[in-house]
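What follows is a set of notes on a single structure, which appears directly below.
The complex appears here without one of its protein chains, the remainder shown in place.
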Amino acid sequence: MNSRPKSISISVCMGTGGIAAGGAEVMEAFEEALAHLGLAAELREKCTAHKVGCRGFCARDVLVDVVLDGQRTTYECVQADMVPRLVEEHIVGGVPVEQWLAGPDYEAFHAGQTKVVLSDCGSIDPEEIDAYLAVDGYTAIQKVLGEMLPEEVITKIKDSGLRGRGGAGFPTGLKWSFAAMAKGNEKYIICNADEGDPGAFMDRSIVEGNPHALIEGMSIAGYAIGANLGYVYIRAEYPLAVQRLAHAIEQARAREFLGKNIRNAGFDFDIQIKQGAGAFVCGEETALIASIEGGRGMPRPKPPFPAHRGLWGKPTIINNVETLANLPYIIRKGSEWFASLGSEKSKGTKVFALTGKVCNTGLIEVPMGIALKEIIYGIGGGIEGGRQFKAVQTGGPSGGCIPAELLDTPVDYESLAQVGAIMGSGGMVVMDEDNCMVEMARYFLHFTQEESCGKCVPCRVGTKRMLEILERIVAGQGEAGDLELLLDLGEDIKAASLCGLGQTAPNPVISTIRYFRDEYDAHIVHKRCPAGVCKALFEYQVVEPLCKLCGLCVRKCPVGAIEGGKKKLAKIKDRKCVKCGICIEVCPFDAITQIDIHETAEV
Amino acid sequence: MTNSIAEFEHSDAYFVIGSNTTEAHPIIALRLKRGVRFNGAKLVVADPREIPLTRYATLWLRHKPGSDAALLNGLMHVILKEGLEDNKFIKERTENLDALKKVLKKYTPAFTEKITGVPKEKLIEAARIIGAEDKVAFFYAMGITQHIVGTENVMSVANLAMLTGNVGRPSTGVNPLRGQSNVQGACDMGGLYNFYPGYQKVDVEANWEKFSKAWACETLSRKPGLSATAMVDAAVAGKLKALYVMGENPLLSDPDIGHTEKAFENLDFLVVQDIFMTETAAMADVVLPAASFVEKDGTFTNTERRVQLLRKVNEPVGESRVDWEIIADLSARMGRPMPYRDTSEIMDEIASVTPLYGGISHKRIEKEGLQWPCPDPKHPGTPYLHKGQFTRGKGHFVPVDYHPPAELPDKGYPFLLTTGRMLSHYHTGTMTRRVEGLNEICPEGFMEIHPSDARKLKITDGEEVRVASRRGEITVKSKVTRKVPPQVVYMNFHFAESAANRLTIAALDPLSGIAEAKVCAVKIEKLKPRKVRV
Partner (left out) sequence: MEAGRVFKITINGQAVEARADDTILKAAQREGIHIPTLCYHRQLSPYGGCRVCVVSVEGIPRLVASCTMPVTDGMQVRTDSEQIRKIRSTVVELILSNHPKDCMVCEQSGRCELQDLAYEFGLSHIRFKGEVSVHEIENQNPVLERDYNKCILCGRCVRMCDEIQGVGAVDFSKRGFRAKIATAYDGVLDCEFCGNCIGACPVGALTGKPSRFKGRPWEVRKVKTVCNYCGCGCSIMVNVKGGEVVRVTPVEDGGINEGMLCVKGKFGFEYINHEDRLKTPLVKKNGAFVEASWDEALDVVAANLGRIKKKYGSDSIGGLCSAKCSSEDNYLFQKFMRTAIGTNSVDHCARY
């Protein structure tokens, strides 16, 4: 037996992703094993197993770091039943379990990233204020309160070049200065944590992984603009984030980082959590304010901007989670440092939820200005299964699709806008040859139409009419002139809508028509879906010579659309078939194929 | 009203006592609601019932019916004690405060609470609002006037307004809300037993001379006549022999219907001029069909003293005729021709004998009404009264002490009945009950009763009950609600089938002749005692 380690630290990813993958059970298994071996009793505080927030590489959860005497080893895809062997061989035996070590993907995933706002996320225990304090947490607010005037804080943020991470990219310092100059003693700072893009979890991960950074950031912003109360408007569907944030607020109050006369510096600041009911449009500033005030989440025209007339009619600044969580790091490390990251007009880093058809999906933080290609092929490890890349969609449901030929586009506000996409809050969906761009556009438009608040006509009715045209096209009922009508109406909706939702809703449609017009034409003219996605445009057929009459497809078909059985040739009844593809998957002989409808029609 | 409706949106506070404003004066209530909701005005409502306006109130004082004077005195007591009175106003514009102070002395919050039931903390809070806010408007209606102390109650509101300097400025004032479309005009026109048009007393010799000359009539009476309630008494006593009723239905509107019925039966001759066969018309010897308001020209004067033009929309139905034409015809038949060509000529005569209306003509109010006093054709009208000076000179504080209502609940009649108006019906219902939609909104009368009382009497919501007072009895559906306090029941007087005024008392305020429709004692019985089945 080797000499036992003198310190053991085990961190288990317990973000929502980690927990879903079994993080809580893994954690419990480690605690049990360490106790069983007497290590916990022996090493006391030098033997810890603790939870950490999201570490980004969610595809390989549960991620576990085992740190023995300062030496870190990372395991991926850990399950509770693997823990006894890990403890026995690695912790006790001193030999890491090679087979389960995080591999080259893990390294590649992290190599291209630059972590600022996520730098402590995934390494500290989000439920322990001391963990945050140990990494210099709350030194920024103390510095601000002790050494800086509010206007100096604003200048510092202006100098850093930080722009709003919620999507529009408005310079944060400049926005603050409007509220700081606005008359009145009563002002508010609101953190927009109403992350609503499908598949996005940037803000969620930050709140879950490092809630104190958000609290500290809000305090800094509050001090800068003269607000004594902050609201965090967060989705009720984020229970873990809400719980950790509430816990962190309690801890911060107990340590006098929130409350009256913070750290004796004569500044009062507190934070209230307001849970949103999950309306996408409440991510819009004025709708969010209406929601906090108890009204229906509906945007109102600006001006007046919230910086002049916001919550309860008082000057209000709304920043998103990522923007606010950046602040402590900027204060601590300086605006020059932050400005040195990123591109000329877009400073710092940006967090993305990288999803879709890349090998390595997860939460990433990259310097602004990085090429899309580097993200997809470097961090993301390329397209799954070696298939052909088709497009990357940035900016959530109202973003745009960027084709392969534009993959050199740098990720910054202006460049993305130029190619018809937007930065958005950080959604990044990669699509390959198996994705139908028409269906993709239809899907996103369906989302925005459902989430439209219904206030303005172009968004309420206009997106519905666009959606209906797309629905016709994917159903093989497209007509000549549809694309022109889509583009024409889309431009009018963009120009005429009241808020950002409507103003950007046509983006996925317009950008896919721009870059993938041939796919639209295939649907409209040839009634064919090149990616084989649109169900109305294909059907399944049994290839008679290959069918071995096993009857498996008949048994597995969930809707009973296949006739036949043992010793009888399978026959698919088109009218019943829902085109789920299970028969193709289960057929051991590849005897079922997908055929374009137009081909059968021509025969 | 001393002030104008439009001003109230800009008041800093409102004190509403005895007015169910949202139901009886909905459009004025809109101003108050807007003031509260959008301009941060404070609203103090004093009412025994939970009227809809309480929803908007900063403070609701639920005083006992008939304890208004005590409540007002209590408020003034606190205002003086806390030094919130407007000393400049008092010094420059009023007199006799010392006499009032003497009465107010005993109205400590504790004493006031005993009479009114309003917790002293609330009283003090209300007094502070009324005392501290700059522009406070006072509103009242029949909730404080229909009492034997009605006139004194009004004086008491005036005391409070003067004490706090809320008279003679925009957005303030003492504002009685008049209940009918032209009740103000009818008063202005001398439809009163003691006044010629424009509140010129009949027993002042100069006035007698003036009108004798103007009307070319030597036989004008020099002595005040009988008030409506006195006429009823006189008829019962056999002294009044004939009555000419135009557009009124006293048989339903006036307290103690049984008494009125007796009076009308006793008349030698009754003539009623109306648009419908009302309960009163049914007793008449002659009924004269009149035109409705859309069938005639003329003016209405609203509660803010604004004289506005009525325009003829239609010809009178059937053979019905416009009221003034009927009167003129009758007058001619009795030897006094009234040869007016149209209503504008009548208004010109009104202007010539009524200084308040001196400058008013139909032509001038063609586009927009004018508020009296408007003494001459150049005068722009008067949005608010008592600017700089009261009519009589200095504002006179009249000490008012609390006197209990004439009839309070006792063992035999254990409930206090109070009456009022509702939104969807009007007065005796002759009009609104002939409107399908309104009748559907509220098809029948009801009696509000507190759940605790209902429980004691084993009355369920919607159950018909017998309600009786010393004067009469009716059956009515009960509505079990917390809008009324325990031991108090409430009814509207719009419904002939369950006429609240069969129960009410005709005890009169000696000063104004108003009867105490707001307080009387009743007993309530289940209609059919539950029979035990054998």
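Going in written order, the chains are labelled A and B, and every chain counts its residues from 1.
Keep in mind that, in the parts below, contacts are C-beta pairs under 8 Å (C-beta built on N, C-alpha and C of every residue); 3 or more make two chains touch, one makes a residue touch a chain.
Predicted model, so just to flag it, every value in this text is computed and none were measured.
Asker: With touch as defined up top, name the shown chains that contact the chain not shown.
Answerer: Within the full complex, the chain not displayed touches A, B.
Asker: Tell me which of A:Ala279, A:Leu311, A:Leu537 or A:Ile597 is the one touching the absent chain.
Answerer: If we include the chain that is not displayed, A:Ala279 is the one touching it.
Asker: Of the residues B:Ser253, B:Thr382, B:Thr418 or B:Ser469, I need the one that contacts the missing chain.
Answerer: Only one of B:Ser253, B:Thr382, B:Thr418 or B:Ser469 touches the chain omitted from view, namely B:Ser253.
Asker: Kindly state which of the options B:Arg336, B:Arg455 or B:Arg482 is in contact with the chain not pictured.
Answerer: Considering all chains, including the one not shown, the answer is B:Arg336.
Asker: In the whole complex, not just what's shown, which of A:Arg460, A:His526, A:Lys556 or A:Lys571 touches the removed chain?
Answerer: A:Arg460
Asker: In the complete assembly, which of B:Leu288, B:Val400, B:Met447 or B:Val522 touches the absent chain?
Answerer: The one listed residue touching the chain not shown is B:Leu288.
Asker: Considering the whole complex rather than only what is displayed, give the residues of subunit A touching the chain that is not shown.
Answerer: Here the touching residues of subunit A are 279, 281, 296, 298, 300-301, 303-304, 449-458, 460-465, 468, 485, 489, 492, 495-498, 503.
Everything that follows uses one rule, which is that only the chains that are shown with their structure count from here on.
Asker: When the C-alpha atoms of subunit A and subunit B are each averaged to a single point, how far apart are the two points in Å?
Answerer: Once rounded, the distance between the two centres reads 67 Å.
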